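The complex appears here minus one protein chain, its other protein chains still in place.
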Amino acid sequence: MNTEASAQQLSYIENQASDARVNIELETEGMTLNLGPQHPATHGTLRIIVRLDGEQVVSAEPVMGYMHRGYEKLTEVRTYPQVTTLVNRIDWLGSFANEVPFILAAERLMEVEAPARAQWIRTALFELSRIANVVLFLGDMAVQLGATTPVFYAFRDREFVLNQIESVTGGRFHPNFDRIGGVKDDLPKGWIQETKDVLVRINSFCEEMEDLVVGNEIFQTRTRGIGIIPADTGLAYGLSGANIRSSGVDWDLRRDGGVGLIHDQLDWKVWTHPDGDSFARYWVRLQEVRESCKMVGQILDGIPSGPIMAKVPRIIKVPPGEAYVETENPLGIMGYYIISKGDLVPYRVKIRSASFNNVSITPWVLKGVYVPDVISILASLYFILGDIDR
Amino acid sequence: MGLVENGKLPGPLTTLLNISRKYSLWVYQWGLACCAIEMGAAFASPRYDVMRLGVIPFPASPRQADLVVISGTVTDKMAPAVRRLYEQMPEPKYVISMGSCANCGGPYWDSYSVTKGVDQIIPVDVYVPGCPPRPEALLEGIVLLQERIASEDMTDRWNRDPIVVT
Partner (left out) sequence: MSSPDTNAEEIVEESTEPQEELIVDDKREAFVDSITQDLGSSFIDSHIDPEIDVWIRVTQEAWSETAKILFEKHGMNFFNFLSAIDWKPSPFGREMDAAIDNLDDEVTVETEMEWGVAGGEKRFQMLARVHNPATDMGVNVKADLEGDFPEVDTWTLVYPGANWHEREVMEMFGISFKNHPNMVNLYLPTEFEGHPLRKDFPLLSRRAKPWPGIVDVELMPGESDDETEESGEET
């Protein structure tokens, strides 16, 4: 953590200490506040029970399960191709990205490898779904802090990305496009040029957000120095993705542990931020969208020709074994631990979803903050309920 | 509105009331899962813009709402909250069930924790199928509901079949 951040943290702690004294003088009583399960300021149905002392949070405990749909059990009774349909719906903003680690794990067990073109198409869609996901975050975080316009911009520009995903896969949301051994279809005609136009749009959206939100003084005062997560704590809680990179950990699976995708053949950069506060998390995600645009641009220019499907049997039976594959999804690290017994259906699938770990830090990070900061911290941690509850 | 509910209002007045109700539907967004994002796209995005239909998606509480869109998976743990929300809404009230999950359980038809259809807990007026339904489908559901409201007679309101968007 750099000096500025630690100074900010110190002054924040000081303020809190003095506030605690005020609380004692005012003889405030403890109060329990129930945020959710349906609350405009929480995405989806997360419920948080906060115990307050005056304006300060004494303890916070998320209550989950309002969206628990039993994925891990259902995967035991679905065949492998059916599982991809199901896991699409875990992180519903970047659906395609959910399929990729599952397919890669199954491919590792079956010892097949997708042809080069399929891998490039996969990576392009992977990054497009990241854009579709994070763009909404960029607008949504601003809404939660009181600025309504950015979310309209986000929805406006996201539509164009969804259009591109739809014209390849046929689904705006839940494409179910990835297959063991390749992808279902080739790119449609004219797609490459259209996508380039969309990327220009997204880039200008990022510029807009930079001016409108990041440069905004109110936004800065509400996020800078709020909800600081030190790198060690973040790692021990299993924080991943942009949340941990904004605490200064330079770790991105796309670059470091890449399997199956072709990120290592592209020219891009991993952004980190030393502060670890809400502002840093917003800023890192903003830069990630730009990097994704860059990557998609390079993929469109360099995509090789060739087959899009390896030779796999019609009825997929996966040989016995265990494999764990994780990828850097829009929300963080997502992985599937597949145990196969040589059947049509997996014996057990453990889904390691990013938001579950990202949110498990909330009791720690919300301790001692003020009520309005609860919203900004939760928004900046960026979770999706399906990804927490599964 | 007691007279309306008893069906004792003269015809022209009913028509007038129906038209006004039709174009000022306050809708409470009960976003539960993936479908909530498509609902958000229909309600908050400039491309679909539900307000041109006379639907206002910003009530602060269910007590001000005429219509609720249940969009997404209802789990057994969530079901009591859905029920309570419905009971808080003032009459006359309408329910749109959006997405396969809310209609019948959808992809989780065999799950141990999902309620197979929100119609097991509250009456539903419009079913919008799809996983997720496109925003256009939701808009069509709303338009069909408005048509029904325009010609509604309070006395046989509960005897009708629900609308199914196809």
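A few notes on this one:
In this document, chain identifiers A and B correspond to the written order of the chains, with residue numbering beginning at 1 in each.
Note that in this section contacts are C-beta pairs under 8 Å (C-beta built on N, C-alpha and C of every residue); 3 or more make two chains touch, one makes a residue touch a chain.
Everything numeric here is computed off the predicted structure, so don't read it as measured data.
Considering A:Gly70, A:Pro274 or A:Gly368, the position touching the chain not shown turns out to be A:Gly70 (whole complex). Only one residue in the set B:Arg21, B:Lys77, B:Lys93 or B:Arg148 touches the chain that does not appear here, and it is B:Lys77. Residues 64-65, 68, 70, 72-73, 77, 79, 108, 179, 181-182, 184-186, 232-233, 235-238, 240, 249, 251, 256-257, 307-309, 312, 314-315, 320-324, 326, 333, 335, 337, 339, 341, 344-345, 348, 350, 352, 356-357, 360-361, 364, 389 are the ones on chain A that touch the missing chain. Interface residues of chain B with the unshown chain, by the touch rule above, are 76-77, 109-113, 116.
Methods note: only the chains that are shown with their structure count from here on.
Centroid to centroid, with C-alpha atoms defining each point, chain A and chain B lie 31 Å apart. Chain contact summary for the complex, chain B toward chain A: residues 30-34, 36-38, 40-41, 44-47, 73, 75, 77-78, 81, 85, 107-108, 110-114, 131-132, 134. Every residue of chain A that touches chain B in the complex is listed here, in rising order: 37-38, 44-45, 65-70, 73-74, 77, 85-86, 89, 92-93, 136, 151-152, 155-156, 158-159, 172-174, 385-386.
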